[in-house]
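Worksheet: one structure, shown below.
All protein chains but one are shown at their positions in the complex.
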Amino acid sequence: MSTLTRIATAAAVAAGLTLGLGAVGAQAAGGGEGPGLKRPYWSFEGVFGGYDEQQLRRGWEVYAQVCKSCHVLDYMHYRNLEQIGFTEDEVKEIAASFEVEDGPDEWGEMFMRPATPMDEFAKPYENDAIAKLANGGVVPPNLSVMARARDGGADYIYSLMLGYRDEVPEWVLEHDPNFELPAGKSFNAYFPGYAISMPQQLFEGILEYPDGTEPSAEQMAHDVTAFLQWAAEPELEDRKALGRYVLVFLLVLTALLYAYKREIWKDAH
Amino acid sequence: MSQAVNPGGNADGDSRRDFLLYATATVGAVGTALAVWPFIDSMNPAKDVMALASVEVDLSPVEVGQAITVVWRGKPVFVRHRTEKDIEQARAVDPATLPDPATDDERAIHKPEWLVMIGICTHLGCVPKGQKPSDPKGDYNGWFCVCHGSHYDTAGRIRKGPAPLNLPVPEYAFLDDTTIQIGQEA
């Protein structure tokens, strides 16, 4: 029994250390000399977290009107939009408004046709070379796993969207007096190295939400980040729901096993 | 042998011990059984495969007398826009005399001029000829399987040769006058 207590204590200390180190790491990643990452409320955080479908549809609106013209969203299909509350017919309509390449046809030619729900999201550029050419030598990254691919996840994306400054702030120059923004780049307080190729995209009122929400920059950043989180982890709701059942089940089973084990060991003591 | 202990317990703790044993064993067995399911289910068709389980086909470019082949669930589906003569031929036969009796209405289930069937010979799985104008169409002006010589008529019914059954008709529906959807809703 005393060993069990000792192992439990060791485990608790180790868990504390692990989580503590994780937090320190996250701080270090986001911090540096600049401001810490913004940490807004996300509906999908925590054991009981889930997505807000209405928000995801607003996020889709931002993605479709702003991000889509430069960024690919690999691995996603128009049919996936049914998961965020679009009806089958709406999805068909959305898909049909995009053209995708198909073929070769019987004459050996590639041709364009309206997309169907089964198609992957249309890509903005034919290949990386053209993408580079159109974006100052940098390929705009795929966004579908972005929320998993950056330290800080959703907080990072949200902060980046709102991290643009017209002028290089004092705290950067204090740290590095020679800092100069290269031509064609923008200053972003959260981007590693601060010089980002993508200009600021979200300005108040650049689009209208179908649900009448006020399109402030913060609102749009929040919505599109939630959308990208969903694009990165479409399984999140299923995963957490199943996880809650599994954990409750395992707690019951383990409690029973402990009781039975004690019962048997009575004889041996 | 180890020290003589009796894991069965004595009368005192018997019922409590039995209860714990059965409860633990039951919960454990249920858990193991449930844990197996995700692995079995992972081998079922994935979501992207299921999404292609139905296809929509635009029939408007298919003239009378022409045929097209579309891929559905990895198999060829024959769609023929039948002529009046094709339909007459098909209806002239007494279904009772056929190896696999079926009336023409049971073959062209929605509209007599449109015949939709899975183009796989019911003998051993070859794809019969007869879709292109230049193809052999067999003795009954329908389809002819070159592998083992099965002849199908203008309703896709087996008439001669080793194949036991008619070419199967998939589940399909007309979404409008010139569009069909083959397969169920995904």
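A and B label the chains in the order they appear, each numbered from 1.
Keep this in mind: a residue touches a chain if its C-beta (ideal position, glycine included) is under 8 Å from a C-beta of that chain, and two chains touch if they have at least 3 such contacts.
In this text, contacts and distances are computed from a predicted model.
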From "Cell division ATP-binding protein FtsE", "Polar amino acid transport system permease protein", "Methyl-accepting chemotaxis protein" or "Cytochrome b", the hidden chain's UniProt protein name: "Cytochrome b"
Omitted chain - touching chains that are shown: A, B
Sole residue of A:P35, A:G50, A:P169 or A:P234 that reaches the chain not shown, by the stated touch rule: A:P234
Candidate in contact with the missing chain, chosen from A:L133, A:I206 or A:L251: A:L251
Positions on chain B where the hidden chain makes contact: 1-5, 7, 28, 38-39, 41-44, 46-49
Residues in chain A touching the chain absent from view: 3-4, 7, 21-22, 25, 47, 74-75, 141-142, 144-145, 148-151, 153, 192, 234-235, 239-240, 242-244, 246-247, 250-251, 253-254, 257-258, 260-261, 264-265, 268-269
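Everything that follows uses one rule, which is that only the chains that are shown with their structure count from here on.
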Where chain A and chain B are represented by their mean Cα positions, the distance between them in whole Å: 40
For the chain B and chain A complex, residues of the former touching the latter: 5-7, 9, 13, 16-17, 20-21, 23-24, 27-28, 31, 48, 51-52, 56, 186
Chain A to chain B touching residues, read off their complex: 77, 79, 116-118, 249-250, 252-253, 256-257, 259-260, 263-264, 266-268
